[in-house]
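Note that one protein chain of the assembly has been removed; the remaining protein chains are unaltered in position.
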Amino acid sequence: MEPSKAPQELLRVDKLRFYFGAHQVLKDVELPIWGNSITSLIGPSGCGKTTLLRCFNRMHDLYPNNHYEGRILMEGRNILDKNEDLIELRSQLGMVFQKPTPFPMSVYDNIAYGLKLKKITNKPLVRELVEKALRQANLWEEVKDRLRENALGLSGGQQQRLSIARSLAVSPAVLLFDEATSALDPISSAKIEEMMVELKKQVTMVVVTHNMQQAARVSDYTALMWLGELVEHGETTEIFTRPKKKMTERYVAGHFG
Amino acid sequence: MNTKKTANLIFFLMTGFGAASLVFMTAGILVTLVVESWPGIERFGVIKFLLSRDWNYAKESFGAARPLTGAILAAVMAVAMATPVALGVAIFLTELCPAKLKGSVALAIELLAAIPSVIYGLWGLFVLAPFLEKYFQPLVGKVLGDVPWIGGYFQTKMAGGLNLVTASMILGVMILPFIASLAREGFAQVPEALKESAYGLGATRWETIRAVVWPSAQKAVMGGIIMATGRALGETMAVAYVIGNRHGALESLFSPYVTVTSVIANEFNEAGPIQMSALFYLTLALFLANLLILSLAKRLLRRT
Partner (left out) sequence: MRTSKPHWGRVWRNRVALTLATLSAVFGLALLFIILYDILRHGLSALSLDLLTKDPAGPMSGGGLKGAFLGQGLLTLVATLVGAPLGILAGTYLAEYGRDKKISKVILSICDLAMSLPSIVVGVFVYSLLVKPLGGFNGWAGVVALAIIMIPLVTRTTESLLSMVPWTLREAALALGSSYHVVIIKIVYRKAASGILTGVLLAIARVAGETAPLMFTSFNNNHFEFSLSRPVASVTVTVFQYAGSPYATWIDQAWAAALVVTAVVLFLNIIGRMAVKWRG
């Protein structure tokens, strides 16, 4: 079931359990995330895929009464450790949300915001990095003349690519997509899918999606979750054409979920 | 990294300090009022103070019955006068007003509440009071003055136009926008589909308002009326002059009288020790009345 080529394992989810208060949401999840690839997390609503995604950048720590058991290993260290520096961690694992999240400032400042957090303030360098990030997000051509305009004036799809560019600017190792195209029209979401495939050279992506065609189109690996458990994980082609488990076969065929 | 954590902690503590200041100042008000009224509470008791009609500087005997009666009467009359008009305004604004005019009409009505209360006091003293004395009081006296039992309350027995009715009219103008805007909020919550289904049955506009809008908005309006009563009870400067500030039996609605706030405003800076404590005691009563009214209104408005 592990892929035959030998990519590097960037993250390893190891016996992960997660609780909202007393309620266990993730049950002994085991999952490798391979570098420079796209891994899709699929499954019916409430299966825990978004919860799992938000474990990677410890988003759950923003709210009280949550706790983790088990480990998520990144380059040998457990990022669920109590002493993990969350601010540093989150700049290594960027996140793109369901709805675009343009900050109330100009297009340029949106991208520069993350750089400023990393104390990158040298003007020519910032300019260069902003352009690079916008190019990576396939947005440069559309906004290069409107960099000083308020980001709220962009279209929904542009705003989402701006959010992605903002995350890319701080050169994260991983980008986490939480249903990032579900609020967009088909053309905008196609643009983002195209961009994701391009981006594989630089970053590893983990994608939560409701849209099975999208998982099949863009991802190299797919993991199916159900009721907080990982049902099956493997190369996308395997999962969609030769699943090992009955449940996976029924899910990808659209029998439930 | 640690500096970031420290900075966040410092900002957290600053906001906490802001929130705490709100708590301390409110608690401080209550505690201070209790402490300052303590001599009065010891001397006059609670029930006795509330029921006593005394306001005798020589005997140093002070009671709250008259200021309370005055304040409640003025507030109730104000609300009674303002509510129908306020509801009319709210209906006009939500159901009748052309969209173009809506903003300006609403703004103009709101501005009535923005005029400082001391200005209302000035206007009441020099414009409204003389006007009422000349035209309104004789008319009411003629019409209601001879009614058995209660006729006396509508006769003018003292000249000047400074009396409960004048005070309540000014209060009415001041709280009118307040009731109107809460009623509007209530009316606006009624879903458009609900109204359309009433029209669909062939109801007239008024019937739709009666059948659909009013029942849904009733609670909000009641809440607004109660809040407005609270405002009227605590309003000071508009009342301080036009009420006449006379500690005496209430013989007529057109006679000078006192309210809680008029007594405090007019006597605070020249009060002897016991009288001062009695004034603090009155303020405490006002604070508690306000608390009671607020919780009542909140129950109706269900706002957090």
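In order of appearance the chains are A and B, and numbering begins at 1 in each one.
One rule holds for everything that comes next: contacts are C-beta pairs under 8 Å (C-beta built on N, C-alpha and C of every residue); 3 or more make two chains touch, one makes a residue touch a chain.
Remember, it's a predicted structure, so these values are computed and weren't measured experimentally.
Contact with the chain not shown here comes from a single listed residue; of B:103, B:215 or B:272, that residue is B:103.
The missing chain lies against subunit A, touching residues 57, 59, 62, 87-91, 93-95, 97-99, 101, 103-105, 113-114, 117-118, 163, 166-167, 170, 176. Along subunit B, the points of touch with the absent chain fall at residues 4-5, 7-8, 10-12, 14-19, 21-23, 25-26, 28-29, 32-33, 36, 84-89, 91-93, 95-97, 103, 105, 107-112, 114-123, 125-127, 173, 176-177, 180, 204-207, 209, 227, 230-231, 233-237, 240-241, 261, 264-265, 268-269, 279-280, 283, 286-287, 290-291, 293-294, 298, 304.
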